[in-house]
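Removed: one protein chain of the complex. Kept in place: all other protein chains.
So, chain A:
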């Protein structure tokens, strides 16, 4: 008994020590994550607006912000734009990233050089990427239009034309983020044991069959993780839209975050913006729940 008691005392001490060690992290997390989230949740039920008299406290208006938001056709279009953008960007990024990873992994020489070159777009800051593409696609002095003109092909005002603006945003995002997919899947491909490929070759599998029976099953977790990370990231798309189109033309490129920026942050209507942020958080949580559930298991 005495021995058990001594052991349990030691256990308590160990636990205390552990708690004291992780407490700084918990404090930082509470300040940086929990507090802003609760703050946002609270203000989403109020009419907190900095354009009004600041001495007048924000009033509780229950779900009015949410009903306004969900019935606003601009918000509905933003949701649709975001979903459309996410689906297209993730599909193209995954396909291109995976194809390039397979190609580089199959190279006998120059893998390192290819890896570095292919990663460059991902290493650039988004602002640089956006501005570079804006210059290249500029209707006045952009190289793309000049080339098209020389070839006698029609030219476009790429970011102001409703037919092309959305497609250009997808293209730029794919250009910048496919290397991320490439890197993650390339690393996963490197970990597939060579002997499994060799066994499959001897067993009589063609290249396509090896891809479906050996490669993909071996890296399926990385594929799932990669698709999830890209989905969440694409869902939160803001910087490229804000820098290149501002949500236009005719709201055709407005994403949820751009909508929140326009109607919540720019107009200082923080109550309404907070409701939008909460809706977005819920959508992202639903998207990532599959992965979180798997991680917990």
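Everything that follows uses one rule, which is that a contact is a pair of C-beta atoms (placed from the backbone, for glycine too) under 8 Å apart; a residue touches a chain by one contact, two chains touch by 3 or more; residues count from 1.
We adopt the following convention: contacts and distances are computed from a predicted model.
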| item | value |
| --- | --- |
| Chain left out of the displayed complex - its UniProt protein name, from "Fluoride-specific ion channel FluC", "Peptide/nickel transport system ATP-binding protein", "ABC transporter domain-containing protein" or "NADH-quinone oxidoreductase subunit K" | "ABC transporter domain-containing protein" |
| Sole contact to the chain not displayed, among A:213, A:238 or A:291 | A:213 |
| Which of A:126, A:157, A:196 or A:242 contacts the chain that the document leaves out | A:196 |
| Absent chain, residues of chain A that touch it | 108-109, 193, 195-196, 198-205, 209, 213-214, 217-218, 220 |
